Every structure is written in structure tokens, then in C-alpha cells.
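Only a single protein chain was left out; the remaining protein chains are all shown in position.
Here is chain A:
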Amino acid sequence: MRIDIEDLNVAYAGRTVVAGARLVAAEGEITGLVGPNGSGKSTLLRTVYRHLKPTAGRVLLDGRDLREVSPVQSARHVAALPQERGSDFELTVREVVAMGRTPYKRAFAGEDATDRDLVAGALSGVGMEGHAGRRFTALSGGERQRVLLARAFAQDPDVLVLDEPTNHLDIRHQVELLTLLRAQRRTTLVSLHDLNAAASVCDRLHVLHGGAVVASGRPRDVLTTELMAQVFGVRAVVVDHPLTGDPLIAFDHRDPAGAEAAVVSGTGRGSHSAPGHGSEG
């Protein structure tokens, strides 16, 4: 299944956060959403998994307006991994994953063989099959994220929507999670902060800036020195990754783009040499 987003406007807390966004997540491809903080990535994704309603424009699931479909029906096709990371309640890993079956179950219905197979498959798919009985709150950040991904897999969706799935994960867990996603070959719409990860993993990128899509296309075509300066406000060059051949964005971490920003950070740097910081290392 594919997702088409047409001229989408979304307001959040009284402010228009997404303004006229247009993009496509094509069948079987990983479509990346990148952009600076506050550019509307999360808000746009929330509209796709129906946490928010658009004020104008449409989200189409295989050509059908999402608003014509009941929330339960669309949850059978679209599974989400929001940025929420859990719960203080005594849920086990298996119970969390089994929640993925929610849109398929009528009131009072128990688990059947299909549910059990899908839950077991989802757990082993993320390498957590031995942890079904553990308490969700007792897991490490990386384990939690894999369990939440398994919950999305258990939903047996045609489309996966993931909001910054690698946030707060160490590099090993980031690579593992992205490898899992690539292996899925499902239509995937994912927002990522790490532009190099996005360049390696995504088939197609959409760059959001101020709530609108300002560039779309293959990572190599989209991620340019000019875009880095204009949208992200940083100096960077794009080279070939020595190991993979993917585009590799080399940032200048010493100075942002533009003279004005450089002056601001220059004065900031000089005045922040607090003596207390030395003891932390």
C-alpha cells in the first residue's frame, strides 16, 4: 500500500504546524522525513496514524481518504511507533506486543492461533523471543524500542509509520533497528534526525521546513551543501561513504552556516567555561 499526502495543513495547540505538505510514501519503499526541530515531522506523522486531524488537505491510503475509513479499519493497515516510550504499569513484554492485535479484536474476544503466531513472530523478528515474560519497565532503552517495534509488527500492517525510532539509542542499537526496518520491505514512513542514517536507509527523502516539503527525491539528489545551509543552517559537504558508497554528509561542527549565527555562537563559547564541568569527565 502507498500513502499520498496532499496539501496537508495541521494545527497543533492552536498553531499551524504543517502547511501545505505534499509527499508520497511508495509501496515497499522506505520514505524518510527529515528537517530541523519544529519543522512539523512529528505532527505530519501523527496525522497519518490518526492522533491528529488535518485542518485541510488529505491523507490517502491507496487512494482512499483516511477520514472515510474508521480508526479501527485504518489501524489494520497502518501501524505507528510514536515517540512515547512506555508505561508505569505492570505490563509484560508479551502483553505489550499483543496490544498490536487490538484493531482486529471484537469486545470480549480472546486470543486465537493467528494472534499467538503473529505475536511470537513479531517477538522473534526483533530478537526478543526469550524475553516475553519480563516486565516492560525493566527493559533497557534499546530493548524497549525493539519491543515497541514488535508491537507494530504484530499489528500486521501494510504501512509502518515511525517517529524518530532511533532516538536515545546507542549507535549499535540504531544500526540494528534500521537493519530490521530495511529487512521488512514494507511501505515505511520514518522521521529521522540523523541525516547520515536517513541517507543510508531511505529510498526516498522528503525535507520538511516550516511545515512544508521543500525538497523530495533520492537521498543523493536531496542532501546537498546548499540544502544543509538553507534548511538546517549548517556547513557541510556530501561525499561518498568509504564503506558503503552511500552519501555521507560531513558536517562542520565548529561553525554554523552564515556569519550572523557564527558571531552569536562565538560569544557564547567564550563565556561558558564553568570550572564545575571538569569533574564530570
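Criterion: a residue touches a chain if its C-beta (ideal position, glycine included) is under 8 Å from a C-beta of that chain, and two chains touch if they have at least 3 such contacts; residues count from 1.
What we mean here is this: contacts and distances are computed from a predicted model.
Which choice in "Phosphate transport system permease protein PstA", "Sporulation protein", "3-oxoacyl-[acyl-carrier-protein] synthase 2" or "Citrate-dependent iron (III) transporter" gives the name that UniProt lists for the one chain left out?
"Citrate-dependent iron (III) transporter"
Out of A:18, A:61 or A:96, which residue would touch the omitted chain in the full complex?
That would be A:96, which touches the missing chain.
Would you indicate which residue among A:36, A:82 or A:142 is in contact with the undisplayed chain?
From the options A:36, A:82 or A:142, the contact with the absent chain belongs to A:82.
Could you please point out the chain A residues that touch the chain left off the display?
46, 49-51, 70-76, 78-84, 86-92, 95-96, 99-100, 102-103, 105, 107-108, 110, 133-135, 137-138, 155, 161
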